[in-house]
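A single protein chain has been omitted; all remaining protein chains appear in their positions.
To keep things simple, chains are lettered A and B as they appear, and every chain counts its residues starting from 1.
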Amino acid sequence: MPLDRRVYEELEAVVGPENISDDPCILAGYSYYWGAAYAMAGKPLGKWTPFPDAVVLPGSAEEVQQVVKICNKYGVKFKAHSTGWGPWAAVSQKGAILLDLRRMNRIIEIDEKNMYAVVEPYVTAMQLRAEAMKRGLMCHVIGAGPNTSVLASCTSGWGIGATAYTTSHNNRNMLAVEWVTPTGELVRIGSPGSGAGWFCGSGPGPDLKGIFKGYSGAVGGLGVFTKCAVKLYPWPGPTEPKVVGEAPMYGYEIPENCRLYLALFPNWESLNEAMYKIADAKIGFSFWRSCSAECLALLMASLTGLDFSEVYKTLPEVIGDARLQIFLASPSAKELEYEEKVLRAIVKEAGGELRNVAEEPLLSAVKELLFAALVFQNYMALGFSLTGDFFTSFGAELCPDRAIKAIPLAIEVRKKYVEKGLIVMDGKENIWGGPQEHNRFYHWEAAFEYDPADKRSLEAAAELVEESERAALKHRLGVTINASTSPQLAEVLSPHYSNYVEWVRRIKRKFDPKNLSDHGYYVTP
Amino acid sequence: MEGLKKYKAHMERCSRCSICKWLPITVVKGWRFAQNCPAIMKYNFHAYSGGGKIIAALGLLEGKYDITEKFVDVVYQCSLCGACDLACKIYTRELIEPLEILEALRREMFMEGRVPERHKRMVEDVRKHGNPYAEPKGRRGEWARGLEIGKEGKPEVLYFAGCTPSYRLPSVARNTIRVLKKAGVSFAILGEEETCCGSTLHKIGAEEAFKEQAKKNVEILDRLGAKVMVTQCAGCYRMFKVVYPEVVRMNVEVLHISEYVERLLEEGKIKFAKEVPLKVTWHDPCHLGRLAEPRPKWEGRWEKIYGHVIISEPRKKVVYGTGGVYEPPRRILRAIPGLSFVEMWRIKEYSFCCAAGGGVRAAYPDLAHFGARERLEEARATGAEALVTSCPFCELNFLEVVEEGGWEMKVMDLSELILEAMGEAPEGLEVRR
Partner (left out) sequence: MTAQHFSYLKELAEIVGPENVLEKEEVLEEYSFDYSFVPPKRPSVVVRPGSAEEVRRVVKVALRHRTPLVPCSSGPPRFRGDTVPEKEGSIVLDLSRMREIIAISRRNKVAVIEPGVTFGQLIPELKKKGLRLYGPLLPRANKSALTSALEREPVLMPRYQWDILDPLVCGEVVCGTGEVLRTGEAALVESKEELKKGELTSHMGPGPFDPIRIIQGAQGTMGIMTWGVIRCDLLPTVEYLFFVPSQDLEKLVDLAYALLRRRLGEIIFILNRFSLAGVLGKDRKEWEELSTALPPWTLILTVAGYEWFPEERVGYQEEEIKGMARERGLELETSLAGKGGEKVKGLLESPPEKPWRLKYGIFQEIPFLTTMDRTPSFVDLMLRTAKKHGYPPEKMGIYIQPLVQGVCCHVGFDLFYETPDERGTVRELFVRASETLLEAGAFFSRPYGYLARIVYKKDADAARLLRRVKEIFDPQGILNPGKLCFWG
């Protein structure tokens, strides 16, 4: 529905006529996303989401504040949006405006010494990472990939990624934050509130970030975050990775002081045991499992033109199921040697095999590509390349012994869908995940691909998701990825998990009494 | 929009990852020069990206709205440079193919008459005058005055100047000719007979008018019996090399001047005797690079394997633009004594479009100049004294911005440096109005 002209004009006066539009072809760009099977949060099956009434492009926190104040003045719902890769980036219902924060794309500062950066919403991880690497540092990159907003995964989304063993989770990496609250207050949480700089987001007293971010965030339901300080990590890898190969398979040369391995275990239990031991030994940079061997085979065959059946048959034999990608790197040759020795011993003790990718016949030919894919996560969007859509399940951050329970459940749930040809046959499971912070907590997520253009496949996908959520709840595997953006599903989980939704609802009501900041993927107010 | 409907399944596969707005992730080297699309850099709304245009068109196909003025702008405020296409295909290979979709969209828009007025005029201008500048046909060959180009014998090479050198940057054609002459190449030019290659017509979707130009040009080439055609205009190069063969039968080898000069260097017919002490950077024109790789015709069907994995059968070759002309100009630059060559960040198949092409300069000069400014910034950031390229349309765009002032940056055509290194004083680039 068209936005009230008065509101439009007031917004236009703030951002300028070129930075506001209510033309439907412009609005469409914010209303179409992957995740057709995501039928939670009131969104129907399919890729279209409700159109906003208008889109504004604010250029600064002050403009954001003015926009939010206008929304408050007229009772107009609003939703913040940055790189926007997922249905939860859309407005959840008609009658809302969308704030596209694309113009707010600066890296405000990088404090190399104290290892943090301050960024605006539209700084992507690929950009921050490139700048950080020049300084011998690395930022955490979430599993969706480097084309995503750093700030969004800190303040509003999730935060897990493949180097989490070292670079943790963006719930943890978020330091001070600048926030335009739903009622239009522009505040700075943490040390900048005391004029002390951006190094700490906790205090004075309690850490207010706990209000808007937990395992996930409010996904646009608690105002707009306009700046975020984020931790950086010492990076022993290349400061300016050398690109090798050509499109579509660009890779990075693996420097001398870096090692990429696959560790193959006889089963998931022994992988889990090994991970505990590795963490006790305090070695390694990252440990991760990207996908099933079958999925990798399908991707490789589709990209390279190799024979599908050949690769599909061979690759699983070579790389198995219970597998970890391991990255070791150090500026110290002695440390690298030590870590490799310990890693080898632990993997052996767990009944596994450690394979150096650079020395493996099949893998060494693509080792640079694997480096770019497995450590840098540059190819995560390949998840869409088989059918055009995928979806996921499970995925809470849990104690490793608890998290691993997701695997047999995922295998069990997906079986019949694969057998009936309703989803892609990418193995018994297509599990993605790994340890965080030296295996303190773990992430296991089960993905699958389906064709949203095929009604049966689409419906099956939605069913599979629901079954997975039921299984996750039955086995008390926490608030999953899907539950964290579905207020409806959250209501089902809540009584089992300390009535958490009730608290979140209170937060929402207290901070957004008029319910103007889009609640649709956050909580029913 | 009938012609667009056959792409609907492809269009629907956009996941809105926004990767179309960026260089291929693995080649990103910093914050500043990481983006690949002048349109979305300037206008910011998602609709201006490759994926955004596809979604906008999808909404239209599904009847969610009609074509508005804004929709026309969204479609045509784009040089169709293919950067989004490359970025997307790395992940989606043949499943989407944005450039094909966007080209089809333009054809449909043109057929419905929903194009900027300026583009409608351009079609008339080309039909009437043989060039998009509406300059008199009779003056097309004036750039060659005083150059004593022989007309006897069977020339090795046919030189195709192109509209922009003919009417706006004559020094480009003149310098190129002087290179060929000094190298002892026997060549011919078309003079007044030369007519527009039709690049812009093709890109704005004026399919019929473009085909007319293609036919005209191929007739001339066939009539003259030319075996080798050389041009220094990237736009013309792409048309003759990649696009014409899609619509007509070509009997001539098409070379860019850099490819030809490289050959001449190898044969010893060109020698670089003079030092050219200058620090330069090279702009890969889209039409010489990313868009200059032939696109094999594919006729097949779509199949599903392993459940729902979508695959083309036979496998459709996905063109990433890596087969464009990248090394010849670089080898030339590196061979020039005294010349210091430094790369920008957005190069080769992921070069940044200056945003002049695709009808943009005519209908949306602000966007063209925005793209030029962005590229000049990048050149400046390398510390280069000169931005060198071999596309007169890019050069025209760069020069117009440099003329605004505030740029300590020379814009040069490759032929200037070649000529200078050969010991001859080239004519500097100057826009003739």
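Here is the rule we use: a residue touches a chain if its C-beta (ideal position, glycine included) is under 8 Å from a C-beta of that chain, and two chains touch if they have at least 3 such contacts.
Here the structure is a predicted model, which is why all the values come from computation and not from measurement.
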Visible chains in contact with the missing one: A
Residue of A:60, A:93 or A:202 in touch with the missing chain, whole complex considered: A:202
Touch criterion as defined above, residue of A:116, A:371 or A:384 at the omitted chain: A:116
Chain A residues that touch the omitted chain in the full complex: 111, 113-116, 136, 168-169, 171-172, 175, 181, 185, 187-191, 193-197, 199-200, 202-219, 231, 233-234, 276-277, 280-282, 331-332, 334-335, 338, 341-342, 345-346, 396-402, 437-438, 440-441, 476-479, 483-484, 490, 493-494, 497-501, 503-504, 506-507, 510-511, 522-523
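Definition applied: only the chains that are shown with their structure count from here on.
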Of chain A, residues touching chain B in the complex: 18-19, 21, 23-26, 28-34, 47, 55, 57, 83-85, 100, 102-103, 107, 123-124, 126-128, 130-131, 134, 145-147, 240, 243, 246-248, 250-252, 298, 302-303, 305, 308, 312, 372, 376, 378-379, 381-382, 384-389, 418, 421-426, 449-454, 457
Interface residues, chain B side, partner chain A - complex: 9, 12-19, 22, 24-31, 34, 43-47, 49, 52, 55-56, 58-60, 64-65, 68, 70-71, 74, 86, 89-93, 95-96, 304-311, 315, 318, 320-322, 349-350
